[in-house]
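Shown here: the complex without one of its protein chains, the others still in place.
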Amino acid sequence: MSDHDLPLARRDLARRYEAVRRHTLTLAEGLSIEDQAAQSMPDASPAKWHQAHTSWFFEALLLRPFLDGYRPIDESYHVLFNSYYEGLGPRHPRPQRGLLTRPSLEEVRAYRRHVDEHMARLIAGTDEARWAAIAPTLELGLNHEQQHQELLLTDALHLLSCHPWRPALSADAPARWPTGRVSEWISHDGGLVEIGHDAAAPGAGFAFDNEGPRHRVWLEPFQIASRLVTCGEFLRFIEAGGYREPRWWLSDGWATVQAQGWKAPLYWIEHERADDPARTGDGGWSIFGPHGMRPLDAAAPVMQLSFYEAAAYAEWAGARLPSEPEWEAAAALPGMAQLHDQAWQWTRSAYHPYPGFRPLDGAASEYNGKFMVGQLVLRGGSLATPPGHTRPTYRNFFPPAARWQFTGLRLARDARPRAETPA
Amino acid sequence: MSDHDLPLARRDLARRYEAVRRHTLTLAEGLSIEDQAAQSMPDASPAKWHQAHTSWFFEALLLRPFLDGYRPIDESYHVLFNSYYEGLGPRHPRPQRGLLTRPSLEEVRAYRRHVDEHMARLIAGTDEARWAAIAPTLELGLNHEQQHQELLLTDALHLLSCHPWRPALSADAPARWPTGRVSEWISHDGGLVEIGHDAAAPGAGFAFDNEGPRHRVWLEPFQIASRLVTCGEFLRFIEAGGYREPRWWLSDGWATVQAQGWKAPLYWIEHERADDPARTGDGGWSIFGPHGMRPLDAAAPVMQLSFYEAAAYAEWAGARLPSEPEWEAAAALPGMAQLHDQAWQWTRSAYHPYPGFRPLDGAASEYNGKFMVGQLVLRGGSLATPPGHTRPTYRNFFPPAARWQFTGLRLARDARPRAETPA
Amino acid sequence: MSDHDLPLARRDLARRYEAVRRHTLTLAEGLSIEDQAAQSMPDASPAKWHQAHTSWFFEALLLRPFLDGYRPIDESYHVLFNSYYEGLGPRHPRPQRGLLTRPSLEEVRAYRRHVDEHMARLIAGTDEARWAAIAPTLELGLNHEQQHQELLLTDALHLLSCHPWRPALSADAPARWPTGRVSEWISHDGGLVEIGHDAAAPGAGFAFDNEGPRHRVWLEPFQIASRLVTCGEFLRFIEAGGYREPRWWLSDGWATVQAQGWKAPLYWIEHERADDPARTGDGGWSIFGPHGMRPLDAAAPVMQLSFYEAAAYAEWAGARLPSEPEWEAAAALPGMAQLHDQAWQWTRSAYHPYPGFRPLDGAASEYNGKFMVGQLVLRGGSLATPPGHTRPTYRNFFPPAARWQFTGLRLARDARPRAETPA
Partner (left out) sequence: MSDHDLPLARRDLARRYEAVRRHTLTLAEGLSIEDQAAQSMPDASPAKWHQAHTSWFFEALLLRPFLDGYRPIDESYHVLFNSYYEGLGPRHPRPQRGLLTRPSLEEVRAYRRHVDEHMARLIAGTDEARWAAIAPTLELGLNHEQQHQELLLTDALHLLSCHPWRPALSADAPARWPTGRVSEWISHDGGLVEIGHDAAAPGAGFAFDNEGPRHRVWLEPFQIASRLVTCGEFLRFIEAGGYREPRWWLSDGWATVQAQGWKAPLYWIEHERADDPARTGDGGWSIFGPHGMRPLDAAAPVMQLSFYEAAAYAEWAGARLPSEPEWEAAAALPGMAQLHDQAWQWTRSAYHPYPGFRPLDGAASEYNGKFMVGQLVLRGGSLATPPGHTRPTYRNFFPPAARWQFTGLRLARDARPRAETPA
């Protein structure tokens, strides 16, 4: 059965499968074999591992259960490339992913092709009854791979940031941001709002299980900033002694600042101190990013900061972080900029299940639900998020001290504000 | 000015001051000088330290700023007995409170008397204008001391639990619980409810800053158990392999179970394994508590468990933990038992500020607000909570792995339940 | 049988038993109940524990095996107060000795009396045949208790050094040292020398098993300093940047300096930096010791330093540490001062068994032999060593980073010296 004989929806999914899978390879193009194999910290994974694990996901959840006669390319991959699915058997320990020198990158690429060929066969050859069981998991697998595309970039960036050379991922120079863009307070009246994904709505697209059910939330009136906090604004917090003053910080945050010696966001380097070969200009700060070390751009959104830093900045600025229902309710208001394309935005909301939440069935039940404590919700999307991957109901989450993602902040305040303007 | 010349409210507060302060000493009566000086872990404090710190609170927040000519008994106490108030200067490191062999217990008692005498003078001798500034902090200080009364007990119990002898705090034998008390599902219709403390309400008594402002919350219909989960019920979870089965556990919880080797709540000891001199009966489990080692009482509420264990049990039982608004809304329903007198009840809610929350002014601003991340809310009260200290809006909070408090759980479920009866 | 009916040697031992036991109590006199119960680090033990453990030693090695009908005061003490004798059953974990709030100090004193009474009975009532088996272990027990007398002092001093008050153990003021005492180089010709204790020699007194057998060692000609390095000399090393310059340090030592942030010996405090209430004078350094904080006395021997610091100083001074055979061979030379009465002297020799070494039989076999790796030998004795306890063959040993003992250094050099005078 050739591609154009397939039902339209299925053909569309097949094409999206190809596109998503191809995009992963594109992202790894600037990385050497060694860059793709190393692991810079337990929280990060090698680029090679991401490429294998996203293939494993399709193999474990679709090819093994649904494709008759499927023969894995190597049985041990089932253990090596399982991330955290207890229900799918033992896993290679996460902090030792950088020791998986074998299979080689070439073999991982062969594994990807093996999975792709059989996925094509599965998509094309399945009858409609079975397809109903397969399609949602296939859709999940594509969204899963997109999440790993962002992680592949952030993990690779972290690895490169550990290298004294601070190499650039991309050869292009970044555009400078236009200066002078004012942050406006946008008001929301509060009241009973609905948030979350409604899977039963006509035309409802894909969403992760943790985005639903759609439900009502009561909000007090609030205001939210029209754009993200910039590097220039954040620099003023640093210069005002923000990292040395406990009163702006949550208790755990202050303990972390002291224990880790934080003095600025993760990739900021102060010239005077840094004996950095990539040092630029003759004063001030540089920031590491996909383009290597660059002089601080005051108008660019601040990124690579933790929840603790975001909350401390907001406190210092006489404001606060939005809650996640506030963020979602405000996302539809006119004037809201930089929602999905710059940096994930820390909210003040702990990641917890929505009322009536049920995890997915089967192996995928471990996808989201088991992380619902100790993490904070981030909303929006970043410049590293694959286009089209995110939406207003999307819930990202990380522990409060995590700093290696493209994470920034947007201010909010109660309708009767504590301060007149966002700092 | 003698006591009976004081305005009634002030006289009442003076008497409550005396009663609360006296009660602290009563609680320490069963403890030796050495028991009161030792620190069993960084999270716990010596009983002697609790007695000094609660005095420091009155000295630092009332005597120093408000009593003219006040002379501290020892200036160094201001550092030694400050707990976590960054705004009040340096502090002796918490994990080294057990090394404060000096001042001696006797000297700490003298410090208490010194503070009490001057507090009596402050209460009696202040004019009404100043009294308005003093009274709320005095009330806060009394509630603060009551919180430390419970901590004094739980910390002392933890210390004794570390001793091979497992000595009893109390010489009395505990009553056995009547068996057969069924747990009923009590229904709540949900909708827009109000929770939190309304400081402006007529007759509003004391509440901590974190209990307000009173605000609206939308709830979906839910059911909540009429009583706490018992030791007998929890034992069935253990016997069903609950501590060995990752699917019941949140991800962090499962990591903690494995790292710590948890097999039961903190103070449970299995006879077969235990070479414990306090071993009782000829099989099964014993539980350590204020009365020493006692055979497991199946009808008694389970206690000394972490949020992780509470959540895992609920998952296994086909239920969930209540959220804190659910708990508060349900507290007024008929049939709700064991609300405040047995064990604090873990909720699924992260500890976060209510809409419009403003911390107290001045030094007391650090009392509650800076802990608003990484902790879970507990509601209710325990057998170690001083009578009258707690109320339905009361928000207790601890990190999810904390186990040395009198913490238990009450089940909840969505109105269309996942299981027919609480296990 | 009364005391004066006993054979002279036995009567003498009985009297020494009484004197040694009494001296332990004398040493604890300046310490409060709380001071005697706390443990400041895993390497140190509470004074109360030392008092109990030294009694346990007599009970476990003599009363239990040799006194018919002996009834221990409490069976659990056998576990609580065993230090490291695997052959004598389980032990309370060392880092948790500070949690042994029970038995109380009073009960430990009763335990001492119980043991003393029964030891008196054992000494008086044993027939000569049995006495031959008992006497060496009794002698060992007395020397054991003397070792713990020094540890009791050094451990108590460490505890007090952790207290912000830095309280003095002794109310007396120390004498100032006479200045200007020159260090002379004393020469030894080397050759075949004998070192170690000869148990078979006529009149050979007690020695620990690790001091023998006496054996021959070949030495090259060397020179050794007539006195210990002083605080004034060591200060010059500090002022010359000694703690910032890797070339003086052994590799492990330099790593330790950096990891621990060492800038001076353990109890030295620089005034400019210290916000220390005990601060003395208006500049320079103070040193904590049995008399509290005192201004640095340039002529006093430097103490409380690690092997690493001793070796670095020697390197900087163009000299080296003596080996242990060199030290022992030189001890008999005229002009050697400060051998046994000021500070233990680090040697460059790792602690290892002498040729033909056999540990003691039975439980006491664990006394010394099992520590024969990873430790460095110290020779001499300190101001805290009980008079008469030490001798030229005595081998003390500690890990190279240990700093809380009365440890100092004496320089040595090859006969053709690397530098003209000791710095």
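Note that the chains take the letters A, B and C in the order they are written out, and that residue 1 is the start of every chain.
The rule we apply is simple: contacts are C-beta pairs under 8 Å (C-beta built on N, C-alpha and C of every residue); 3 or more make two chains touch, one makes a residue touch a chain.
The model shown is predicted, which means the values in this text are computed figures rather than measured ones.
Taking every chain of the complex into account, the chain not shown here touches A, C.
Although one chain is not drawn, the whole complex shows that of C:Leu6, C:Leu250 or C:Leu360 it is C:Leu250 that touches it. Touch with the chain omitted from the figure is made, among C:Arg348, C:His389 or C:Arg410, by C:Arg348. The missing chain, though absent from the display, is touched by one residue of A:Ala9, A:Ile33, A:Ala173 or A:Ala240; that residue is A:Ile33.
Only one of the listed residues, C:His215, C:Arg236, C:His291 or C:Arg391, touches the absent chain: C:His215.
Considering the complete assembly, subunit A touches the hidden chain via residues 32-35, 37-38, 40, 48, 76, 79-80, 92, 96, 98-102, 104-105, 159, 162-165, 167, 277. Listed for subunit C, the residues touching the missing chain in the whole complex are 84, 86-87, 192, 215-220, 222, 246-247, 249-254, 307-308, 311, 348-350, 352-353, 355-356, 370-374, 376, 400, 414.
Heads up, the rule we're going with is that only the chains that are shown with their structure count from here on.
Chains making contact with subunit A as well as with subunit B: none in this assembly. Centre-to-centre separation between subunit A and subunit C, using Cα means, comes to 58 Å. Work out the mean CA point of subunit B and of subunit C, and you get 46 Å between them. Within subunit A, contacts with two or more other chains are made by no residue at all.
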